[in-house]
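Removed: one protein chain of the complex. Kept in place: all other protein chains.
Going by the order they are written in, the chains are A and B; count residues from 1 in each one.
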Amino acid sequence: MKVLFSFLAVILLILVATMGAFITNLHFVFGIIIPYLAFAMFVGGFIYRVVKWGRSPVPFRIPTTIGQQKSLPWIKQNKIENPTSAFGVIVRMAMEVLFFRSLFRNTKTELREGQNGPELSYGSAKWLWLGSLFFHWSFLIIIIRHLRFFLEPIPFAVQILESVDGMLQIGLPAIYLTDAFILVAVTYLFLRRIFVPQVKYISLPADFFPLFMIMSIAISGILMRYFYKVDLVAVKQLAIGLATFQPVLPTGIGPMFFIHIFLVSILFAYFPMSKLMHMGGIFMSPTRNMISNNRMVRHINPWNPEVEVHTYEQYEDEFREKMKKAGIPVEKE
Amino acid sequence: MAPKVKLPKPGELSKIDFKTPATDWMDTPVEFKPGTFCWGSKEKDLLTLGLPNPRQWSPADEDWKIPEGWETTILEGMAERLSKYRSFKIFMDICVRCGACADKCHFYIATGDPKNMPVLRAELIRSVYKKYFTKSGKFLGRLAGARELDMNVLKEWWSYFFQCTECRRCSVFCPYGIDQAEVTIIGRELLNLVGLNIDWISGPAAACYMKGNHLGLEPHAIAGNIESMVDDIEDITGIRVNPTFNRKGAEIMFVTPSGDLLGEPGIQTCMGYLMLFHELGLDYTWSTYASEGGNFGFFTSNDMAKRLNYKIYAEAKRLGVKYIIGGECGHMWRVLNQYMDTWHGPADFLEVPVSPITGTVFENAKSTKMIHISEFTADLIKHNKLNLDPTRNDHLKVTYHDSCNPSRGMGLLEEPREIIKAVCNNFYEMPENTIREKTFCCGSGSGLNASENMEQRMRGGFPRANAVKYVKEKHGVNMLANICAVDRAALPALMDYWNPGVGVTGVTELVANALVMKGEKERTTNLRFEDLPGKGGNE
């Protein structure tokens, strides 16, 4: 049901896009207005969300310590997972953002049948880590690759990336590795939401929708590159026009392009109001991005509240006689 | 109130029923069964603490006596906390429900109840957040995972936020570091706005507020309890130690959870402190006013925690000590490490802790000026300042349970191990993914170590007990060491149920048993008056 709803929503979007693609009069809307709107919503929304997060202070320093603290000189501190320096935090965050360190931790111990009875062995549950890593890195590389449409001359780095990505040299135009990876990875992420009972149980339509969207975007992109080819020169003309705020609408681009760009636009517009914002949030997560030097440097809470306390004087007033009897020194005799 | 007995149809109970149809979690109402929840907070305690809606109530009743308009109170409370805590806001927004945390929670592992998955526990509150604070939730409703706040939701919060021990294990595995402990802390704050707490938390918090400690021991009772420990120490060692109370001008103030002052095996740990400090000739004092290291306010609200924590620095200042040593306790150290300085610092009236015995400067506590007893002892052992006879612990095969908070809210992992290895000859670690930063909770943390919820505690502690069982079978482990007063109170019951024959001890008790004190008589028993191996009459 949850899956079906998201699926139908994406199908509907594809139908809308197809309509836009085949009605030439709508090309201006689909090729220029919607992308601009989507981009504005993406940038505006993203900034709005990050600013909104940033406006809430971090009252306490609450890193999750995942290793030995810094204490006595001969005890080896885990400088990354319990960092006491900014450098340590940077490394920790980089490991988290670039290599998904915490997902990698997902180890498990198994009791296997050994030769002499059961043996304890350390297996791992790294599929989620691997799937996510492939998915996100492919996504990033694909986005960078797309810069060649928006920039003239094409930056050297982008060219290098492209040739590495297409290094298998299969087919013409050459097949990109990332196209294959992202499809496989996104399919994996989808299948585990269907077949792993726990994950299925917690999944919402809002978890399936982005997966279907990304799947359709990737498929439309691949179709456009290999099967329903579009006029690349025209596409680039349009893209540069958009990038330089001098939009032009060349004719004869090909309908598949409009489907692709419409879906991308929807994803961009949807991004800031969805869980996809984890892209920004990960950098701001207080359990990961704070220096674990709690006892060395005082952390300031900007709204540190005044609270009612029970003072020593009140305490002594209540118990003075009992304290004296027990030989405990008091302030007032 | 007699439960309604519905007679099953013939064959109903024993019929094989593969896979019941799954209901979505939003359609699965919460049930309250005796043995699985804690009593509600008492009227008098809420009055003492000045908390909202004091009344007599029971979670087993249909009517929880919540004042009209409570929805507004909760939603306004949420809005306020969203603007005060970036953590809360971010954790509400960025979860992708990847499920990495799901099977990391001890309550989920032992019950299979999906609402005990950290992700769903957070979703209980996230769904309400979405409904009232996000556009997508407002318009798309359930499709976006949003739902209305109603009495059933409130009861569900109460049930599940008091089934989370704030152990942070899920946070270790979350790719964004989403910490369910943080969500539970906020969730409990919200519940407290309408007078929903549990007796086992608000009772100790009220006692601590008025009398200085959770047990409600008055000053003469503290002195008396310690005095009787002093007598026992004299019986065992022939040495009379001389602790002082509220003494001005001492170099060090010592603060430990009051659980160590009453009840076994806490008192043996406390005897350990007394013997260790005496042997070192440490210039230290106890305080009857700041007689609680732990902080059950922390399980109520951040304000409440701050109110209780105030006494520690205030008393250190009044007594004019140079720095503070803290005893063995779990959540106490989360609070001291990550909150105290922010609340009540800067502690500029104290000095950076320096061990008077070894001269080691504790740079890691240069701002809070409070060090952990394990740091202090590990330093002594490293410098060979203690005369130890580990053979006195030879009858013990020890394993070590990392308490949640010192491991995931501090990183105190190796210090206690160094100590144990120096005072015991037989030490065995539990399997790797059940210790250190991946340690399993005792199942009774964050104020859940009441007795009415014993079944729940036995469930929550099952993953921990299961790992102990493994080393018990493999190595014959018979003693579970720890550095936490809640552990010392809760684990004996857990061991009695799951692993009979495994005892529970504080690390300092092990130290004191091995400690050869200057001028002591030949010891024939340990601190529990049990015969020492090879020295007792019964052996």
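Throughout what follows, a contact is a pair of C-beta atoms (placed from the backbone, for glycine too) under 8 Å apart; a residue touches a chain by one contact, two chains touch by 3 or more.
In the analysis below, contacts and distances are computed from a predicted model.
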Task: Undisplayed chain, where the name is taken from the UniProt record, one of "RsbRD N-terminal domain-containing protein", "Serine phosphatase RsbU, regulator of sigma subunit", "Putative luciferase-like monooxygenase, FMN-dependent, CE1758 family" or "Sugar ABC transporter permease" - done: "RsbRD N-terminal domain-containing protein"
TODO: Have a look at B:41, B:171 or B:225 and name the one touching the chain we're not showing.
DONE: B:225
Open item on the list: With the missing chain put back, one of B:39, B:132, B:428 or B:497 would touch it. Which one?
Closed with: B:497
Task: Residue among B:38, B:51, B:82 or B:110 that touches the chain left out of view - done: B:110
Task: Hidden-chain contact residue, picked from the options A:197, A:305 or A:329 - done: A:197
TODO: Using the touch definition up top, pick the residue from B:41, B:237 or B:433 that touches the left-out chain.
DONE: B:433
Task: chain B, residues in touch with the chain not shown (by the definition above) - done: 8, 13-20, 22-23, 25, 28, 33, 35-36, 102-103, 108-114, 117, 224-225, 228, 262-265, 267, 431, 433-434, 451, 454-455, 458-459, 462-463, 466-467, 470, 489, 492-493, 496-498, 529, 538
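Heads up, the rule we're going with is that only the chains that are shown with their structure count from here on.
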Open item on the list: I'd like the Å distance between the centres of chain A and chain B, where a centre is the mean of that chain's Cα atoms.
Closed with: 33
Open item on the list: Which stretch or stretches of chain A touch chain B in the complex?
Closed with: 5, 49, 52-62, 64-72, 74-76, 78, 81-82, 96, 100, 102-103, 105-109, 120, 122, 128, 132, 196, 198-199, 201-207, 273-275, 277-278, 281-282, 284-288, 292, 294-301, 303-305, 307-312, 315-316, 318-319, 322-323, 325-329
Open item on the list: List the residues on chain B that touch chain A in their complex, please.
Closed with: 22, 25, 50, 82-91, 93-100, 102-103, 114, 117, 119-120, 123, 134-136, 143-145, 168, 171-179, 182, 209-212, 218-220, 223-224, 245-248, 288-289, 302-303, 306-307, 310-311, 314-315, 318, 337-339, 341-343, 345-346, 360, 362-368, 370, 375, 378-379, 382, 407-415, 418, 431-434, 437
